[in-house]
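The complex appears here minus one protein chain, its other protein chains still in place.
First chain written, first letter: the chains are A, B and C, and each begins at residue 1.
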Amino acid sequence: MATMRYQQALRLAMTEEMERDPNVFLCGEEVGQYQGTYRVSEGMLQKFGPMRVVDTPISEIGIAGLATGAAMTGLRPIAEFMTWSFALEAMDQLVNHAAKITYMSGGRITCPVVFRGPAGVGTQLSAQHSQSMESWYAHTPGFKVVLPAFPEDAKGLLKTAIRDNNPVIFMEHAGLYGLQGEVSEDPDFTVPFGKAAIRRTGTDITLVAYSRGVHLCLKAAETLAKEGIECEVIDLRTLVPLDMETVLTSVRKTHHAVCAQEEWRNVSFVSELSARIHEGAFDDLDAPVERVGGADVPMPYAKNLERAAIPTDNDVVAAVKRALA
Amino acid sequence: MATMRYQQALRLAMTEEMERDPNVFLCGEEVGQYQGTYRVSEGMLQKFGPMRVVDTPISEIGIAGLATGAAMTGLRPIAEFMTWSFALEAMDQLVNHAAKITYMSGGRITCPVVFRGPAGVGTQLSAQHSQSMESWYAHTPGFKVVLPAFPEDAKGLLKTAIRDNNPVIFMEHAGLYGLQGEVSEDPDFTVPFGKAAIRRTGTDITLVAYSRGVHLCLKAAETLAKEGIECEVIDLRTLVPLDMETVLTSVRKTHHAVCAQEEWRNVSFVSELSARIHEGAFDDLDAPVERVGGADVPMPYAKNLERAAIPTDNDVVAAVKRALA
Amino acid sequence: MANTTVERPAGDEFQSSELTDIYRLMLLIRRLEESVYRKFHEAKIGGYLHRYDGMEALVVGIIPQLRLPGDKVLCTYRDHAHALACGTSAKAIMAELMGRATGCALGKGGSMHLTDPDRGFLGGDGIVGGPVPISLGVGYALKYKGEGNICVCYFGDGAMNQGGVHEAFNMVGLYKLPVLYVLENNQYAMGTSVERSTGQPDFVLKAKAHGIEGEKVDGMDYFTVRDTVKRAIARIRETGEAYFLEMDCYRFVGHGIGDDNTKAWMTYRNEEEVNEWRQRDPLLRMRDTLEAKGLITPDEAERLDKEVREEVEEAVAFAEASPEPPLDSLYENVFS
Partner (left out) sequence: MANTTVERPAGDEFQSSELTDIYRLMLLIRRLEESVYRKFHEAKIGGYLHRYDGMEALVVGIIPQLRLPGDKVLCTYRDHAHALACGTSAKAIMAELMGRATGCALGKGGSMHLTDPDRGFLGGDGIVGGPVPISLGVGYALKYKGEGNICVCYFGDGAMNQGGVHEAFNMVGLYKLPVLYVLENNQYAMGTSVERSTGQPDFVLKAKAHGIEGEKVDGMDYFTVRDTVKRAIARIRETGEAYFLEMDCYRFVGHGIGDDNTKAWMTYRNEEEVNEWRQRDPLLRMRDTLEAKGLITPDEAERLDKEVREEVEEAVAFAEASPEPPLDSLYENVFS
């Protein structure tokens, strides 16, 4: 065990996997000589050389094609999008190629590729740089969708992603890169997909979240504990595959649920969670499932407006109170 | 009133609006000389000339940029995607440009553009040609999202879309192009956005759908009527803006609801409907809202598998019985 | 006559037996397409269908020169010929087109998504321009593995207007990857002629603008294609750098099964034009050459044709006798 930042944990995961398997390589904009836009790949070019740490032009379609085609030919690429907003440019390669090739070939072609990079909002980057679209990817069959909330998961889930034989959408949260935490240094340590983690146990209400949403829920849970409300906080870790069993078991116990995410709320992952919880635990629910999400507007630049657009722990607290009212 | 096909109603809407407003023009692949891949724009090149019926190369980013830039400069473009699957290539122009320019400019730039074309499945076009992604567009702030189910709506909603000052995602269903219906020939006839239509009244359960889903529900309602189950069938017509009032009023009356769509079900529009109905009518519901959608797999080619992947009226019937059980 | 080498055409060091094999492959491609067309109209085949009639030389002049499965082939939805040339059986193809469990993609891909990775065929692609970004990754992997293999990537004239093609070309030029690009310039993209779709019709220049050398070739003649490609492949294996070939050719039939060359669809070309190009039918030219050179007699040619027709009929019978994919396979292969 060692204490390290989320960002370092990601680097460690990539480094260990590249040492373990010569077929793993990293490509993306500024991942090499520039040492990574967010320093995630710092030092990796020096360590692995230009064939395995590949600087690309600003060509997201090309990056996605490079990774997908290489995966179809037996390598295990990790493609970094400088931010997930730019993956919009590569949507055809991602959705019509990476996600479908295995199915279209009747399983004869495998596509072991990880698409990763920062998402998340909060530093006034305005509308074009403030979207993650995990709801889109979760909607699309053929992707596994992973969003770590803690350094240890960042490492363990990324290693699992690299070893997975399918296209994995791996979304990091730029606002969590600096988060410190205990991380296993065991190169065999991995975190399985499809297993949610209960970050806090409670009896009064279930809070379901992922990525930065988990931190909002934990903060809200603390506040509410002072008022005698005990929240159970579930970190989904992966949206596909989705661990509904852990969620439903908890809801059957607490009879209330709030689902929280940073992304736009309309037609989003919390909508799916709400639908599934109602479907799976209708008779156990004392109140409708509450959803917390970002304001359904393009992200404004002004600090006060941006703050108003991003969900906070207070929004979770308010949702809990509505649910328990 | 005249009887015409859904496809002709679309052509009539475009023709009337182009006659009314010289700033309206149509662009897309094969819309002109070839007379339209699905013949929607047949004869329009001859009528309006090459400046107003613009054949483009196979360049979806270019098509989206052409339409968006022209809209920003005071024209009212209609851009046709040969099928909505190909809009994936233009996702950055659609989401980061068309949908956001008005907000990013503080409302100083308007972007009156219609993106239209066929979606829908059912003729063994396999995985890359069988996705509409209306859930994606509805998730993204800045788009209005329209999916007509009948010829008269095809005309009335398309005219409203062309007159709207915002980017409109207008999805036609290829399987409905041949559908005949009564259509007003009054050039002033339009159908407003945000007003759902009750296609059939009933007291036992509310069926909520759009586009081809409406026809599944109507067929299911007939079947169920024979068994004495009276369904109320609501055609949303527009997903953004969304008329929840009509939906909730009906559910408060019937105490049961099924939401049906053709698209993949996971993290989709029916998920949002389910969440909203539970939120808005929890105490009136006798059972959880049921969702009917496409199988969450890339569309297979084989006829039997494709049939199994696409929801049918029987799936709606089954969902109704689960809800009423 | 095996082992007697043919003098003409110049630079030809292939065995006559190989040339008859090539001719037989061309015949097989043509007959399969004709049969597929009939089966579609008997509603035995669904979806989109794009025939290769008239373009055979682009496939038989290239793919037999590859070292499959080490070398890789990517192409468009117009892919039946490529699969056959890679060695996928007519049975596996016909079964795929009929959506059977015995198809080369288990019935899940269909006409636009034939695939046979064990033979180096990474498949057709329903997205115009789609294979080109993929070829960048395939080429990168081949260079990475360093086994001297190359990737051949086919795409159409209309695809040249896809942004992804330019992103990929630039990166292939930058990284110097072993890819042979074959532009199947059949003069039209659906109903749009090259002149109506490009601001500058010299496709070779478009490749050069990204650092990929290339040339334009008569794609209607097997020998020209073969000899040009032979040089191109040698160059790629030697330098490791990509090469671009614009192959001038023509599709004798409509764009797809929906565009049937009937009057209604003759909005973009006329019968005269089609007939002119049919004069240059690569299949007939090949047969004439072989007969002229005494490499094949008219009887042998007829026998070959009969043989090929039987092979296609067997494929049809095999496909029709094959089961549909089991319903529970619907949820299989979403993930590996």
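Here, a contact is a pair of C-beta atoms (placed from the backbone, for glycine too) under 8 Å apart; a residue touches a chain by one contact, two chains touch by 3 or more.
If you're wondering where the values come from, they're calculated on a predicted model, not measured in any experiment.
The absent chain, not drawn in this view, touches the displayed chains A, B, C throughout the complex. From the set A:H129, A:R200 or A:K219, the residue in touch with the chain omitted from the display is A:H129, counting the whole complex.
In the complete complex, the residue from C:N161, C:T228 or C:T289 that touches the missing chain is C:N161.
Contact with the undisplayed chain is limited, among C:K208, C:R278, C:K293 or C:R309, to C:K208.
Residues 161-167, 169-174, 196-200, 202, 205-206, 208-212 of chain C touch the missing chain (whole complex, contact as defined above). Against the chain not displayed here, chain A makes contact via residues 29-30, 33-35, 37, 55, 57-59, 61-62, 86, 89, 123-129, 295-298, 300-305, 308-309. Think of the hidden chain as still there; on chain B it touches residues 25, 51, 54, 56-57, 59-62, 64-75, 77, 92-93, 96-97, 101-112, 141-142, 144, 165-166.
Following the convention adopted for this analysis, only the chains that are shown with their structure count from here on.
Greatest Cα centroid separation from chain C: this falls to A. Along chain C, residues 105, 107-109, 113, 125-127, 130, 163-164, 334 each make contact with two or more other chains. Annotation for chain B: residues touching 2 or more other chains are 86, 89, 126-128, 296-298, 300.
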